[in-house]
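For this depiction, one protein chain was excluded, whereas all remaining protein chains were kept in their positions.
Moving on to chain A:
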Amino acid sequence: MVVTFSFWTQNYLDLDTTFTLANYREAWTDPLYRELTLRSLRISLVVTVVTVLLAFPIAYHVSFHVHHRKALWLFLITVPFWTSYLLRVFLWKVILGYNGVLNSALLGLGLIDEPLSFILYNANAVVITLAHAWAPFAILPIFVALERIDRSLLEAAKDLGDGPVRSFFRITLPLAMPGVVAATIIVLIPTVGDYITPRLVGGTEGLMISNMIQVQFGKANNAPLGAALAVSSMFIVGGISLLIFFATRKIGRGGAD
């Protein structure tokens, strides 16, 4: 439905259902939309990278250094993430805000003279909040991939002369790659389209394309343009995901096969 909508035109109160590409032209050429799309992509790519980089050591620790009750550990690690999404966003707002917990603490400790303002109502806040929100979804696939690595492979690598760092990059990481790719895609896709987080903690600098889509469907009352924006970003995200998928698959195989 969204796709068909995107080829129509909005005339104040009614829809002109003749086929047109005008919405797409506007979506792809208007500097505002382009800027928002690029910012969305930038933010979500950063979110994805940050999330995966945070998730990997956690998953690694549980998989390799916890020997009993791994499931319980995983559960405990992910418990903070099962609270309501909105609640968590507000929580971050309280923590990161101008008079928030973080600033008060830093002021109280005398580490800063005036509240830090770069942490809320901008892209940084969006990144922190989203990375926190999606961490469990990144931890799980990476954990599963790490669990599936036959430990005798690591012993074999050691036996053949590898120290821990070398065997990590030659064995562990390539074999965990499917999990890392899954985590990347799982985080990337929903964060591009997220509109609650940027609205609440992003300020004007932190607004993303999805907020604009929401505006087009709502206040601006131009559903076809909103639909065109939505479809466009869907294609871009899909393309990037496929790119990541194939690129890492090639690297993971080491060129063989």
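The criterion applied here is as follows: a contact is a pair of C-beta atoms (placed from the backbone, for glycine too) under 8 Å apart; a residue touches a chain by one contact, two chains touch by 3 or more; residues count from 1.
One rule holds for everything that comes next: contacts and distances are computed from a predicted model.
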**Item:** Which of "L-aspartate oxidase", "DNA ligase (ATP)", "ABC transporter ATP-binding protein" or "NADH-quinone oxidoreductase subunit B" matches, in UniProt, the chain that is not displayed
**Value:** "ABC transporter ATP-binding protein"
**Message:** One chain isn't shown here. Among A:V3, A:A22, A:I112 or A:L153, which residue touches it?
**Reply:** A:L153
**Prompt:** Of the residues listed, A:A59, A:I171, A:A223 or A:I240, which one is in contact with the missing chain?
**Reply:** A:I171
**Message:** Please output the residues of chain A touching the missing chain, sorted low to high.
**Reply:** 150, 152-153, 155-163, 166, 170-171, 174-175, 252-254, 256-257
